[in-house]
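With one protein chain held back, the other chains of the complex are shown just where they sit.
Chain nomenclature is as follows: A, B, C and D, assigned in order of appearance, with residue numbering initiated at 1 for each chain independently.
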Amino acid sequence: MTSVSGPLLKVNNLQVDFGSGDTVTHAVNDISFQIRDGETVAIVGESGSGKSVTALSLTRLLPTPPAHYVGGEILFNGRNTLALSENDLRKVRGKQIAYIFQEPGTSLNPVFTIEYQIAEAIQLHRPDVTDVRAEAIRALDLVGIRNPAQRLGDYPHQLSGGMQQRVMIAMALACQPKLLVADEPTTALDVTIQKQIMDLLRDIKVKTGMSIMLITHNFGIIADIADRVVVMFRGKIVEDGPTGEVLRHPKHPYTRALIDCVPKLGAKQRRLRAIDHAEIEASA
Amino acid sequence: MKTYILRRLLLMIPMLLGVSLLVFVLVYISPGNYLDALKAQRDIPAEFIAKKERELGLDRPWYVQYVSWLGRTVRGDFGESWSYRIPVAELLAQRAPATLALSLTSLVFAWAIAVPLGVFAAVYRNSIFDKLSALSAYAALSIPEFFLALLAVIFASQWGVFPTGGLSSIDHDYLSPVGQLWDYVHHLILPTIVLGIGGAAGLMRVMRTNMLDVIQSEYVMTARAKGVPENVIMFRHVLRNAINPLVTSLGFAFSGLLSGAVLVENVMNYPGLGQLIFQAFMRKDRDVVMAAVIIGSSMLIIGNLIADILLAWVDPRIRYDK
Amino acid sequence: MTSDLLHQILRRRAGAFCLVVLILFYVAAFFAPLLAPYATSDQDLTKTYHPPTGVVWQEGRLAVRLYKLVDPTCAKYEAEPGQFAPIHFWVKAPTYHFLGFIPVSHRLFGVEAPARLYLLGSDETGRDVFSRLLYGSRVSLTIGLIGILITTVIGLTVGGLAGYFGGVFDSVAMRGTELIMAIPGLYLIIALRAALAKYFDDSDQIFILIVVILSFIGWAGTARVIRGLTLSLRNRPFIYAAEALGQGPVTILWKHLFPNLFSYLIVTSMLSIPGYILGEAALSFLGIGIQEPSTSWGLMLSQVQDLKVFMLNFWWLLTPGLAIFITVILFNVLGDVVRDIVDPKLKTQV
Amino acid sequence: MPSLRLTVLNSLFRGVAITLAALLIPACSPRQKLKREFPPLPKDVDIITKPPGRYGGIYINVDPGGGPNTFNYLVAEDATSMGAIGTVLEGLVRRNSLTEEIIPGLAKSWEVSPDNKTYTFHLREGVKWSDGAPFSADDVVFTFACIYDERFPNRHASDYSIDGKPFKVEKMDNLTVRFITPDIYAPFLEMVGGGPILPKHALQKFADNGTLMKAWNIGTHPREIVSTGMFRIASFKPGERLVYEPNPHYWRADNTGQRLPYLDLYITKFVRDQNASLAAFATGQSDSEGITPDNVEWVRRGEKAHNYTVHERGPSTVCNFLWFNQNPEKDKSGKPFVEPYKLKWFQDVRFRQAVSHGINREGIIKGVLFGRGTPLWGPETPANTKWFNPDLQKYPYSPEKARELLKLAGFRWNEAGELFDSAENRVSFTLNTNQENPIRQHMATVFKENMKDLGIEVKLQLLDFGTFVKKIGESYDYECGMLGLTGGGDPVGGMSVYLSSGRMHEWYPNQKKPATAWEARIDELMMKQLKTLNLAERKKYWFEVQRIMSEQLPFIYLITPNSYEGVKNRWENVEIPKSGGITWNLDEYYLK
Partner (left out) sequence: MNAPATPLLQVENLKVHFPITAGLLQRRIGEVKAVDDVSFTIERGTTVGLVGESGSGKTTIGRALIRLVNPTGGTIRYNGKDITFLRESQFRPYRKKIQIIFQDPYNSLNPRLTIFKIISEALEIHFPALGLEQRRARVAELLGKVGLKPEHMDRYPHEFSGGQRQRIGIARALAVEPEFIVCDEPVSALDVSVQAQIVNLLQDLQEELGLTYLFIAHDLAVVEHISDFVLVMNQGKIVEAATAEAIYQNPQDPYTKRLLDAVPKI
């Protein structure tokens, strides 16, 4: 099943449109990138740059309509997910590619317990597991939740935001996916919690060796965790390279502007550089 | 939770006092009284009417009447029906089961129709089925309940398959137990449909909107991302959340168990509480009216409480008084 | 905002259709004295339960068939072959005062007496159902609008003030609304009707009474919802911004809060108008609504309680029911369209 | 996935189909056979003259009255309750509805003393209550003791009194009772003799402890309600039905010794309105039904299918009339009840006669009642054959005559045809009536249009019954009223209407002394008819009252709808009287 040769994920000339007729927008416009086994790739860009659409497109999670997969292919383990049947796709979702989202508070179903929500994923994708509860406890334990057995009976709202995100991660990890897609996983959290979650992700990556696709706009996090950075601007990829390289020597003016406009701790500037979008558009 | 419920129940007392005072005054200031029907008969002497007025206490100022009524009611005595000459509690107890049965069957009917239809309309959104059900829901909501009841009566009397009214057949007492049960059911069918159809349409629309709302929520996306099959998503993740507001509506349904069928009972000639109470209002049989109002109000208040409790029950996010 | 909304409604097929038909209804109601061939009380005891007169094209003009009463015991009429009465347009009629002050002495169309033009048949005393339907629509169509106006004004005042100021006023106002909402609606309506009837004893005033009663029941719910919305709006930063600027509470309510309730109000208004129409119909049906000699759809419909209407097939007496049905559907659909436009998240009420 | 959805849909439809099928297959069940008891006949059994019938059959009657409120004679105030009580409790005498004669009831015979004040009743020997207890003079004495008892205020006490003085009721022996009236009381036999006799043995205890008014209510067990009538109560379901079964001790039998009634069961089903009872009859679910004129035609269409016949009974006893308020007094604030200038019109007999001429009674009958009605000219309708005076002044529809009379009375018209009185007041008044009665509403709207033709403006004001009663009976602040009274029976029932001091002397009630000569004359005649037992003489007095009423028109009589009765053809011995219920001789009914 696992192809040793090629990358885990290869996106070729993907194009996703929203709407139809006069009001069509190209949310993702002819992009190509790849993620190798065990690699952490960050996709960075401002809101509306198409990074979330890219992430959700991997397993066709965008509702159609309004979204339309217009062109390109997404090769996961050599298979094009855009061409899979709904049934086969379901075997990829969760099992091969797992997701965590920005708002853990609304991403967990409020009326089911933690146990149910984790167990559901396990039962779906690992029918061989007999003691589902034990497995769920193990998953919670893995994400650093203390007293996992007691937490199982809790409802999402009884947990703090950080804990909720840990549960989301536990749920994602429960089926041992090949690729974890983390869509701005810490944006809604306080910095101290953000650090914990990022530390956790780094740990897990080391432990499980899975690939991570991290969607963020925070360069600090990128520097911290990502192996490679993909910069998106208005639906297109403007730069793609190893993290250190990109951060130190951004090639594209947009990347440079994006890095420059962030105030840096302990390095007080007189003025922040703002991005002149029109100028970048013109240069691109 | 316990203190919360207790507190809400205690709040009922001033509320019921206010309600009773309001209705008592309304009944008092409306022209005429229970004796109007007597006054309009030509062979009733004036002295007898005066005597009756004294006997019923109608000659006293309203606040005296109210206080004496209140005193009795607080002691659990709803008084006596002037036209039936039996204790009001007994009178209402005679009629309550019929109304209760009708309310419950129509509730079940409404739910049995509304939930599946609503779910299917949402699942097959914008399909012919969705459009047809939306259309029939509009129709059901737009036809006056009493008019529908009237049409049902006409239909029954023309077609002859369903009885034209009543609770049981004339030969009811001479039927076997199974026959008697069937007899009750047979008489319930038309009123149930008439009373339930409006509710079904409303519930269906709510169900559909809720489903569509929930379908767009992020946790449904999460479930999809987990690879949960679509039908499980719909019937477990979505339905369970979408039905919550409906479950709480059961509390409000409780409010109407005894007072929600007045129009239908009257038009369809179904001998329940609604008919009795409507007549009591028309005849100004005061103690019956007051008892009906007190019971109706209590059920409304308790129904609201039940709705709140149900809400906490179905939605783990809501807790009172932690 | 309003013109924008109108534009949006007209862009949707269902919305445009409903709006146009409703406007036609209102125009017809407004010009009822002109459009109706007869006054509401014009009787013809020799033509009771007359079926709708057939309209034909005869000798180059519109004409109505003439009918003969063949069996007075069951009001059976038969068209007399070859007998017609031409329809005249802009015919002379007894002078009446349109809108109470414009004297008009013509009607749009009619036939010469003793022939009668019954587009929708006649009722028990030979009155023209079509004319009565037109006049009756004035009651049925305005009752919702006026009722909504009253409940909205009261609801906004009470709910807005309660939500904004909170405290004692809030408690008193909310206990008041709870009190009204704690009485089963129909009971309260009947009790109010009986208690207040003596102050509105003229048949025209009964209309006002019904509106007052229905509004009295309705304002409590509106006030509570508006209070809730006010409470949540009150925590929106733009309200804080206005407070921080030193804006007075009344101005904040008027300028910042109420306009933001507009979309909610327009949707609930649309969706609750049917309640008033059906409420009037139900009361009139029970005999405690609009009274003769006034007319309303509900009152007209109460005639069909009589079995003979069905058994002798006086189907045209059911037209007020159809009118109610259509109007209510139109309002419901339009309400939903408006809701979809201004606030799709607004829940449909159970 | 689509397949799953289909499966769910499929099972849903199947479920619905099965449920529907289950509901539509009527459940069959055997009907139990009635067991009859045959205790011996009483010695003074009443043998009917008709040929004997045979036992069996259920007679079903649907009553739109909504059911009895009580079975207690002292409490009953409405017709349905009185009807139920009359079915189980017999009076000393009965009335043959067909011949309108007084015939023996629980008393086999009676005598009246020469001074016409003492009545002696001889009770039937051997009559038993339905529970087997013997019926005796004690029951009669007990009944009247209860009626006159101050603790039990009831409407009968004053009916059974003259000038507030009760009758003396004495037990002579076990089977003989004597009544002594303080003055001559013309309708004694019908009113008092026909009143039901209560069972002393069953009710004594309630009378003793003062709870008699609460006894025999709708919650009482049927067996406790003992009977002397043709039926006793088998079961009662409030709001639903009342089931009677034959009284095993009934005192009538046919000439073969078969005890009446022949019926196995008599069931009255209660419904809310006339429509429902009509529908029941027209679909063959009941055995008889009173039919209003407007429904006759379509009900007749079912005669063949359901094997019934609609019989015409002629004019009904409902008397519809309108009147002008002629009360010249003032209210507490000194404001006259009626504007003085209007009072002047109302007191002018020519005005009233003009109005009467202006009413299109034939039109109402033809249009509203499908030709099935009768114009009225006086207080009695032709249904009351015994007391109806056909020779009255009539006011046929004639706008010309009306105009003449108005002109004579000093009224005149302007160019627009509007009527003014001599003092230039526009003739305009408000007609009040209650809103509950549709036919009356139609008459009101027709009246309004008729008056418009005369140039008179009538405003119509339909009121709640309570408000209306208050206006005409207490506050007197109205101009014109319309009412319907169910008449019939003895003129004594009209005392409160025709006496000028009467409570229901609507045009000017509770007068200290008669305001006009003709009212004084009516007072005199009414008192005279009350105090003679001579039928011819009473008729003469009452006919004159009717004549005066028709000439002076304090009440302007309108119309009475004709009355129709549908009865299933399967019954023998159906005898439909001109007025009153058709089941008066139900004990003689049997299946053909």
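Assume a contact is a pair of C-beta atoms (placed from the backbone, for glycine too) under 8 Å apart; a residue touches a chain by one contact, two chains touch by 3 or more.
This is a predicted model, so every value here is computed, not measured.
Listed for chain A, the residues touching the missing chain in the whole complex are 46-47, 190-192, 194-195, 198, 217-224, 247, 257-259, 261-266, 268-269, 271-275, 277. Mapped onto chain C, the footprint of the missing chain covers residues 1, 236-238, 240-247, 255-256, 259-260, 262.
Heads up, the rule we're going with is that only the chains that are shown with their structure count from here on.
Counting only chains that touch, the fewest steps needed to get from chain A to chain D is 2.
Chain centroids computed from C-alpha atoms place B closest to the centre of all protein C-alpha atoms shown. One inter-chain figure worth recording: chain C and chain D are separated by 41 Å, centre to centre, where each centre is the mean of the chain's CA atoms. Annotation for chain C: residues touching 2 or more other chains are 194, 197-198, 305, 307. In chain A, the positions touching at least two other chains are 86.
Against chain D, the residues of chain B that register as touching in their complex are 30-33, 36-40, 42-48, 51-52, 55, 83-86, 90-91, 94-95, 98, 116, 120, 123-124, 153, 157, 160-161, 164-168, 170-171, 173-176, 178-179, 182-183, 185-186, 189, 229-231, 266, 269, 271-272, 275-276, 279, 284. By the touch criterion stated above, chain C contacts chain D in their complex at residues 41-48, 72-75, 124-126, 194, 197-198, 201-203, 287-288, 291-293, 303, 305-308, 311-312. The touching residues of chain D, when paired with chain C in their complex, are 273, 275, 278-279, 282, 294-299, 301, 360, 363-364, 366-368, 370-372, 435-436, 438, 441-442, 444-446, 448-449, 459-464, 466-467.
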